[in-house]
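Below is the structure I would like to discuss, written out as structure tokens.
Yeah, one chain of the complex is gone here, protein chain that is, but the others are all in their spots.
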Amino acid sequence: MAGINRHAKTMVATLVSNKRVGQYHQLILDVGGVVNDFRPGNFVAVAVGGDRSSMVLRRAFAISRISDRGAYGGTMEIIVAPHGSGSRWFCAQPEGSEIDVIAPLGQPFGIPTHPVNALLVGGGYGSAPLFGLAEILKDRGCTVDMILGASTAGKIYAPLEGKRAVNTLRIFTEDGSMGTAGRVTDPITELLAANRVDVIYSCGPMGMLKAISALTANTDVVHQCAVEESMACGVGICMTCVLPVADEAGVVTMKRSCIDGPVMDGALVQWDLVGQVLPVNE
Amino acid sequence: MAGINRHAKTMVATLVSNKRVGQYHQLILDVGGVVNDFRPGNFVAVAVGGDRSSMVLRRAFAISRISDRGAYGGTMEIIVAPHGSGSRWFCAQPEGSEIDVIAPLGQPFGIPTHPVNALLVGGGYGSAPLFGLAEILKDRGCTVDMILGASTAGKIYAPLEGKRAVNTLRIFTEDGSMGTAGRVTDPITELLAANRVDVIYSCGPMGMLKAISALTANTDVVHQCAVEESMACGVGICMTCVLPVADEAGVVTMKRSCIDGPVMDGALVQWDLVGQVLPVNE
Amino acid sequence: MSIDLSTTLGSAWFPAPVFTASGCASSGKELAQFFPLQEIGAVVTKSIMTKARHGRPTPRMAETPSGMLNSIGLQGPGIDAFLANDVPWLLEQKARVIVSIAGETVEEYSSLARKLRAVPGISAIEVNISCPNVENRGLVFACDPDAAHAVIDGVRRTLGGELPIIAKLSPDVTNIVEIAKIVVDAGADALALINTLLGMVINLDTMRPHLGGKTGGLSGPAIRPVAVRAIYQVHAAMPKVPILGMGGVATGRDALELILAGASGVSVGTASFGNPEAPIKVQRELAELLTARGFNSLREAIGFAHRVESQ
Partner (left out) sequence: MSIDLSTTLGSAWFPAPVFTASGCASSGKELAQFFPLQEIGAVVTKSIMTKARHGRPTPRMAETPSGMLNSIGLQGPGIDAFLANDVPWLLEQKARVIVSIAGETVEEYSSLARKLRAVPGISAIEVNISCPNVENRGLVFACDPDAAHAVIDGVRRTLGGELPIIAKLSPDVTNIVEIAKIVVDAGADALALINTLLGMVINLDTMRPHLGGKTGGLSGPAIRPVAVRAIYQVHAAMPKVPILGMGGVATGRDALELILAGASGVSVGTASFGNPEAPIKVQRELAELLTARGFNSLREAIGFAHRVESQ
């Protein structure tokens, strides 16, 4: 346990690029050499609003991709949806701004030691960390299929470069404005039935993760999902970000999604108990 | 009373210039045609810190000079000392920023209807509104002598163009780093003794205004001073900015420096009662 | 299609639900430069006492994170000058007027009520009981159940059944529901929640309390969660008693929060210092938010947070 977040550092990072991509902003931050400690599934906690801000808590964003080459020694990319005041402030920062960040945080996706058939499922900006993951899986000889979904085309994040790492990419939008009209869960059922999947990696809205967990229940398919709960601290000290999770023995306790997650075993998360009072097990 | 602040407007003004001048920032804001309603002694109330700032109150700054010509239809200049978080935020705004301001506020300096000998005394950034005043007095045929003081050279604000409007300018610094070593009150005694002054216009720290009021007491010299009290609202609705002021009959009440001032008759302000509990006069 | 924003506090009807907060609009004249006073629900005047008062020594304010402290000490002209000058002017503007009164003794409140009984055109009386009781070791009326009861009872008897009484409570109590019940029992038609929280700032230069009066009242967005909680608790206990909510309202969303918690109307205080147009801005934004949520009237939204829950 002394190794909790053992690579995490507080730092001031320069925003080297801020571009709009669909309904998101692609933000690239210069973080230097520590970038080599970043793993897909890790997230970054960003202080928002400046010195005398009324927003006292950091905002969490998945680390999308990293680069240890180029002009800046080491950069990380994050894909931000301008949602409320904090993320909007972040998206409005001009290039050159100094951003106060803590990274890398949380448990990354587990990487298989031998080649498997991997299905990566992303909802909305949830696709962001999947492209970095895809590259690593590909390097390990895995087959990488990707399914992305969102309500509408502007919320699909699928950069050209990212697509190189995947064997297949399918896109679903609820309004049919891009790819197939429908939800990402629609094709998963078929793929599972066809025994084409060993591991599902997912990132997106809790409803999507829950639905995928239902599909993989009673199968041998491993479901590694990156959950998204409101976080006050991001480093494990506040106990606000908890989820009911079973251990191997089936005992359910409230786990912190920031430090025991965000990547969790979808089969162990007790989706129906989220937001409920947990029964006491004596 | 329906005419309280009757020219005041809330507006979003573009910061067209932000220059360091000694220890101050000279900020020029595009306010458009309303600038013609601005009078020397008026002030502006500026919202600081942006949308989600923890600073809920505006900051007051004297309007230094105005221009109704040029590229922007109408601009006002203010001279700001980076003091605490609010003024530092203001000084750090890049050119092009949109600033939320209310102006013009408060009672301006009274302008004599016939030519007089006017002495303008400024402490620190208090000199700012005196240059605009000097131009108007000069136009009315007044003799305008100016004395500026500060602790050190970097806190003397005396722009070249401004000097054209005054007949004489003397500078005093406490550390002797510019002009004569000493305080602005030193020469005033002589000038008063020599009967060279009809009206003193002053703007600067409360201690300076109080000292000048002591010198003009029991003389015929009118002392119009621009006071500086902590203001929560700047528009007369909070009652935080009060000073004990006598009326013509000698009855002392708490007057709002934002709306009954900031320019007040130095002879009527009860300097010794500032910060005291006022005795009840039944 | 414009939504019905009208509301009532006891027998008083208001065409709109946003009010100024007592002590945050002076006599109203100063705000009239920024928006027409008749467009908001009512002007709640600064708390008026029997005699003219100079108030507390300066400094009277300190900015705090997302809030401020004030210690004005009820500076004002006294009831007679107030009735002669301020009220007629407000009525001339066609503004609705809620007069806030404050006293140092139970008797002072009653005698103020006696003077107001005869004044035509006033919509309601807000009784600010967050004042020190000089007859009982300076204990604040609103913090002392017996004193709170005595004040409201006295005002009620003096006024008769005509003018609605809005009792304004302090959040600095162990059990605000208890005090609310007591003042309703004593004859209050409505409640104003919340007054400021007692606070202090130490000046790091002088190293002593910053305010001339040492302690001051904390207001602004910082206290909004306390206001929402107090309104929610009191509305849950007495759903039929109308509440005039206040505490940190600066936008339409803030006002909506208080209304969903149980407020029938909302006062804007500190936010007017940052933006003198705040009351009318809040009212406009509130109308939009209500419409966007499918409400046909303000009334449907009052206390909605309780209703959804019991479904």
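Remarks
Think of it as A, B and C in the order they're written, each chain with its own count starting at 1.
Just so we're on the same page, a contact is a pair of C-beta atoms (placed from the backbone, for glycine too) under 8 Å apart; a residue touches a chain by one contact, two chains touch by 3 or more.
Because the structure is a prediction, the values reported are computed rather than measured.
Across the complete structure, the visible chains that the omitted chain touches are A, B, C.
Of the listed positions A:4, A:71 or A:249, the one in contact with the omitted chain in the full complex is A:4. The omitted chain makes contact with just one of the residues C:12, C:42 or C:260: C:260.
Here the missing chain is touched by one residue of C:3, C:91 or C:198, and it is C:198. Within the set A:208, A:221 or A:259, the residue that contacts the chain not displayed is A:259. The missing chain, though absent from the display, is touched by one residue of C:23, C:67 or C:164; that residue is C:67. Summarising the interface, chain C meets the missing chain with residues 62, 64-67, 69, 143, 172-175, 197-202, 204, 206-209, 215-216, 218, 220-226, 228-229, 232, 248, 253, 256-257, 260-261, 289, 293, 304-305, 308-309. By the touch criterion stated above, the residues of chain B touching the omitted chain are 54.
Considering the complete assembly, chain A touches the hidden chain via residues 1-2, 4-6, 8, 10, 47, 54-58, 102, 229-230, 232-244, 253-254, 259, 274-278, 280.
The rule we apply is simple: only the chains that are shown with their structure count from here on.
Looking at chain A and chain B, the chains in contact with each of them are C.
A centroid comparison over C-alpha atoms places A as the chain most distant from chain C.
Annotation: 35 Å between the Cα-based centres of chain B and chain C. Looking at chain C, one finds that residues 65-66, 221 touch two or more other chains.
Within chain A, the positions touching two or more other chains are listed as 54.
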